[in-house]
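Only one protein chain is missing from this complex, and each of the others stays in its spot.
Per-chain residue numbering starts at 1, and chain names A, B and C are given in the order in which the chains are listed.
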Amino acid sequence: MANRVAIVSIAQVNYKEKLAYAPEELAYEAIKPVLEETGLGFGPAYEKGGIDASLQCHEHSRIMRPFSGCQLLEAVGANLRPDEKVDQDGALGVYEAVWQIASGDFETVLVVSECHDSVNRHAGNAIENLVFDPFYHRPLGLDNCNTAALQATRYMHQYGVTREQCAKVAAKNLKNAKSNPLALVSGDFTVEDILASGFVAYPITKMETRPFADGACAMLLANEERAKKLTRKAVWIKGLANCCDGYFIGDRDLAESKALVVAAKKAYQMAGITDVRKEMDLAEVTDEFSYQELMEYEGLGFCQKGGGGKLLDSEETRLSGRLPVNPSGGALSGCAHTNIGMARIFEVVLQLRGEAGDRQVEGAKIGLAHLAAGPCGQLQQVMILGTEP
Amino acid sequence: MKRKVAIVGFGQTEMVARSPKTKMELANQAVRRAMDDAQITIKDVDEVVIADIEFFHGSGESEMQLADCVGHYMKPVMKIETGGTVSGSACISAVHHIAAGACDVSLVSATGVFPAPPPDVIPRGAFLQASLSAGMHPVWEKWCSVGAIGLFALMANAYVRLSGCTEETVAKCRAKAARNATRNPYAHLRGIMTVEDVLKSPMLMAPLRHLHMCPITEGSAALIFASEERAEKITKNPVWVKDVVSLHGAQYWGALHEMFAPKERVALPSLVKACDILYKRNGITNPAKELDVVEIYEPCTWAELVFMENMRLCEPNEAWKLADRGATEIDGELPINPSGGVTCTNPGMPSTMLRFGEVALQIRGDAGEHQVPREVRLGLATGFGGTGWTPLMLLSKYK
Amino acid sequence: MSRSKSQGQYEVPPSHMITSVFMEYPMGLFMGKFMRELKENARLVGMVCRQCGHTMFPPQALCSVCYGENFQDPQWVEVGPEATVAGLMEIKMPWLNPWTLTLRASQYPVGILMVDAPGRSPGVIWHFIAETDVSKLRVGMRVKAVFKPREEREGLMEDILYWAPVGE
Partner (left out) sequence: MTKASIYPSELESAQPITVKQPALFTNVQYTVGATDSRFFAELRDRGKIMGTRCETCDLVYVPPRMNCKECFSELNEWVEVEEKGLLVTYTIVHEPGIRQPMEPPYVLGIIRLDGADTGLVHCLGEVDPDHVRIGMRVQAVLKEEREGNINDIRYFKPI
């Protein structure tokens, strides 16, 4: 990238239920460590030196409150200061902040993502149903899970991927999560345990879905000059891209993600990556449902089309493998909805800073953080991060 | 900004109280008109920024729903959700993307469609007022639902008390808006209105009468931004984005006491501060002289007067005198809201973008019957929303 | 395959979505204390920012004005129960009760109240004024909160019945 941008500080709270805390209180638990680490504060608007701007990520449809950005204003120091609200995953907030800084308008931007999944614990699948078409799809009770199941069946049928291979993704990630103190669920589970956890929608079982959680994540991004002054552990954004597929799931070939292929190609090009399998040290991908990780191996070019199951079986993507995927335990170990992608970036940054504790990937210098959002992963985003600009 | 950015296309649908079209159909129509205006096709568009508060549509994740009809299928998309400011914030996002080199052509789309329960279950007006109030704190402020009307009634009261502005002058101001809207084929409330018509309209909350408050409008708008190199290829008349400033506020309306319970002058703090910053950054010392046209986001008639003062277009408590002598008319010395403004058309999500787009039309000289009759070189557009937030865009004919 | 060209809109009923969905909002630690005090003691509590003296009403962990932290040793203060009317709204339209989604109307006007507080700014609240004849009300008049009896209070703003004018 011509105008270099780095992530200079990160913090995240764990994923336990936090109904005792208001959204701004929860968010500030993640913001405070960032302020402490960088020693920065919220100065007068459009004056350089402190935190220039804030960017909130909060999906208002998940809390049924429009302009939900209002809630976090105090915590992100937004009163009479520049502030933006991305109504999508925190990963898109990081994407937006990168361009805000690269545009030259701001030098530092604080990105905060907050989500209480427990707010809608009485709402069942109603919130997810609202994403679908009000004429053709909502009346059929569609939600994220049963549409994901439609995709899973198609994908498995197309490429002969087995239910055991999907369950193995969950087993791998939950095992990785054992050394992640933020994780909600972790442990040594067998493929049989996971397959026996009961169907949510065939072929997806309960343990193959993301446990709902409450969480907040904060990151400070800075331009090159400021980043170098603020930290010796800057993690650089080397490439980033997102791409949106069509809305009607019946239009799409659900066995592959065209949008991911487009996003990955663009991000690799920006980062100067020619052979992702050789060059990438680790990847954090969205595994809201276990089968997604296998499809994403393919879309990201870690293997050939249809080779996701085999790549997993080769053990290359486990923690000690050549290309560890989801060393954090992924979303399958628990994640709040709006944080799914941002938590992936968080883990990659932690790994590249060498602060991942027992799950540290030795010598990690370049990592990939991926987000899939929307019905059957309609929106895909790829971000390449590195220890060198 | 690292690169120059220009507006190259603007499109809007007809604005009506209730549209027979779906949100997707309206969005598609506005996007087509913006692309026709720029004479480009969807292939020329690199990315889309969606401005939406899909809560008002009873939906979720609307950037997914709009993919096929707005045109970000197989393209990058970003969705911004602030408040009434949302399309302004989204335009600023697009400007950032282009300035940073993320893309060369960015399309911003905003659509306001307001489905409601069957009228015998809940009347539409009360329901929409409740949807606005749903943005407030669930215990502290939401319960009594005074919302925007309450806030602006208080502001109007305070302004009358401090400035001595008469009800006739404000009605005159409203009649000016109606006159301008009548010349704007896309405006919602069109038709000549007399001072008497305004003064006879039902009282909502004294001194705010029905005609003083913005209507509920359904419609869509789209703006296309491009980098310097592309803009000059696309059009002979790019409208250059000189600067953008955006300021937010506090969570509770209580922080806006300078607006509804002021001591000397009514002030929207974010607007005062944002204008100070923008003028300073751009060397504007006498905004009333230097700006050729201003589009203000005025949710009620009084807001136009108050915001003029906050923008330093005149002395505090003096705006009504300017309006009274016709200075803010389309052919006056400082034309304000030649489009008819928000009191004549308020589709919610696209409202701020309409201000930006209308200034662009004026600078291009393409505003047709509501064109300001002089050379328009520099124009300023404001937005309003959330708990008193302000996005500003300064647009210029010259680079 | 039969083919025909499109002609305008067809009459079909709207897509009608009925769902009964409840959301559970977390009020938070600081708002929680406000609600408990209101319910149990009919007291209005706020905070005064330790950094800038701004009155935070309702209480907040972080100051709206100076973004200062106020959670270590928060400066709790009693706010009210008296207030000065700063503005009046005579609500002429019925509005929706967010707890039941049914219409309600009030015989009382709503006032924007500057509640007495020890900080450098007043607490701001909007609430009913117990006077149906608006001509008797004026900006600057003093009012006092009248609470529901203990057994009817739930910790909500509705626990205050209205604000009654204080005799001068």
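Convention: a residue touches a chain if its C-beta (ideal position, glycine included) is under 8 Å from a C-beta of that chain, and two chains touch if they have at least 3 such contacts.
Since the model is a prediction, treat every value here as computed from it, not as a measurement.
Among the chains on display, the ones the left-out chain touches in the entire complex are A, B, C. For the chain missing from the display, the contacting residue among A:I7, A:I51 or A:M64 is A:M64, taking the whole complex into account.
Although one chain is hidden here, its contacts on chain B can still be listed: residues 18-22, 24-25, 28, 32, 41-42, 55, 58, 67-69, 71, 73, 115-118, 121-122, 127, 130-131, 134, 138-139. In the full complex, the hidden chain is touched by chain C at residues 1-6, 8-33, 35-36, 61, 71-74, 98-101, 155-156. Against the chain not shown here, chain A presents residues 11-14, 19-21, 25, 28-29, 32-33, 64, 122-126, 129-130, 133-143, 145-146, 149-154, 157, 181-182, 198-204, 246, 248-251, 254.
The criterion applied here is as follows: only the chains that are shown with their structure count from here on.
Compare each chain's C-alpha centroid with the centroid of every protein C-alpha atom shown, and the nearest one belongs to B.
Averaged Cα coordinates give chain A a centre that lies 34 Å from the centre of chain B. Each chain gets a centre from the mean of its Cα atoms; for chain A and chain C, those two points are 36 Å apart. In chain B, the residues touching two or more other chains are 58, 134, 138, 250-251, 255.
Counting only residues that touch two or more partner chains, chain C has 17, 25, 27, 31, 60, 64-65. Taken in their complex, chain B has these residues touching chain C: 20, 58, 115, 118, 122-123, 125-127, 129-130, 133-134, 137-146, 150, 153-154, 157-158, 161, 202-206, 250-255, 257, 260-261. Interface residues of chain B facing chain A in the complex, by the touch rule stated above, are 1-3, 52-56, 58-61, 63-68, 72-83, 89, 92-93, 95-97, 99-102, 131-132, 134-136, 138, 244-251, 255, 269-270, 273, 277, 281, 385-387.
Partner chain B is touched in their complex by these residues of chain C: 9, 14, 16-17, 25, 27, 31, 35, 57-58, 60, 64-65, 86-99, 101, 103, 106, 110, 112, 114, 121-128, 139, 156-158.
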